[in-house]
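Just one protein chain is left out here, and the rest sit where they should.
And then chain A:
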């Protein structure tokens, strides 16, 4: 078979050195493992072998193992990659392979990060607007016209581009106003959709998604496993044609200043040094699950039941349907008011040992 050039070709399993970041939002470190590696394997195979042997609780995401779902993103020797598409034969024989979680997103545990940022941005991006008056089945488009958008629809939402973009990689404060390359190409895709009825996609990208922050370093294009030309085919055409240029000094400065290679630093490789991977200090002010209890037993007990991470939903006005009436959904409920979030079978007051709250001064009393 065609794996010539692989140093492991034809050889039986060899032991290889891996360094994997283990920990959670309170901190963690790189741990060393010696793992068996067989011919033709990818990094994800090795992680699976570790789970089955030395580290059964090693957390990592994956689904398809074929580069189709975008779940297994991580940083391998500092480079953002899909672990299921990173063959072991791409490393030198004695090379240590260092695997760390995506740096731009908060760690949940080990190699799993909280990527909800991306889903929030996805939800803010205005959806496809169907052309009025065209019935389903009557959509007519030419292949050449759909191909431009199709390139962007290849996106598997691995969020590697989001991870590598320097605007948010080390600047938490920009996350609010910057959607990132994944969502610039979503805007570009809709902009180029032959039948999309909304006409202000570019302007929206500029005014609401923070397109102006992008200085075309092209790091996103470089890491995209789907080889989508994020900058050349998505971002640059939008920047050039956006009507409202106020927000973007770059356009009139001329892109030549920021051509690839001239950029001050390459952000893609800065995580290679182990010292920069997550330290506990990054998450200053570690919260307590037990809501301020200083009693270790209460802490343990509380951890079992309540998740203080989860955002409490904002209060909302009752939903009404098209006719302005309360929707039928209310009718299926067996009482007029909202159900108790604690469950209707819970009576108050709760027994004191079930409470999460502990008075700050309780320690002093003991």
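One rule holds in what follows: a contact is a pair of C-beta atoms (placed from the backbone, for glycine too) under 8 Å apart; a residue touches a chain by one contact, two chains touch by 3 or more; residues count from 1.
In the analysis below, contacts and distances are computed from a predicted model.
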{"item": "Options \"Lactate utilization protein C\", \"HDOD domain-containing protein\", \"ABC transporter ATP-binding protein\" or \"Succinate dehydrogenase / fumarate reductase flavoprotein subunit\": UniProt name of the undisplayed chain", "value": "\"Succinate dehydrogenase / fumarate reductase flavoprotein subunit\""}
{"item": "Which residue of A:14, A:30 or A:69 touches the chain not shown here", "value": "A:69"}
{"item": "Sole contact to the chain not displayed, among A:14, A:122 or A:207", "value": "A:122"}
{"item": "Footprint left on chain A by the chain that the document does not show", "value": "1-6, 24, 38-42, 45, 51-52, 56-71, 85, 87, 108-110, 112, 114-115, 119, 122-123, 125-128, 130, 136-137, 139-143, 146, 149-150, 153-157, 190, 193, 196, 302, 304-307, 309-310, 313-314, 316-321, 327-329, 331-334, 339, 341-343, 345-346, 350, 354"}
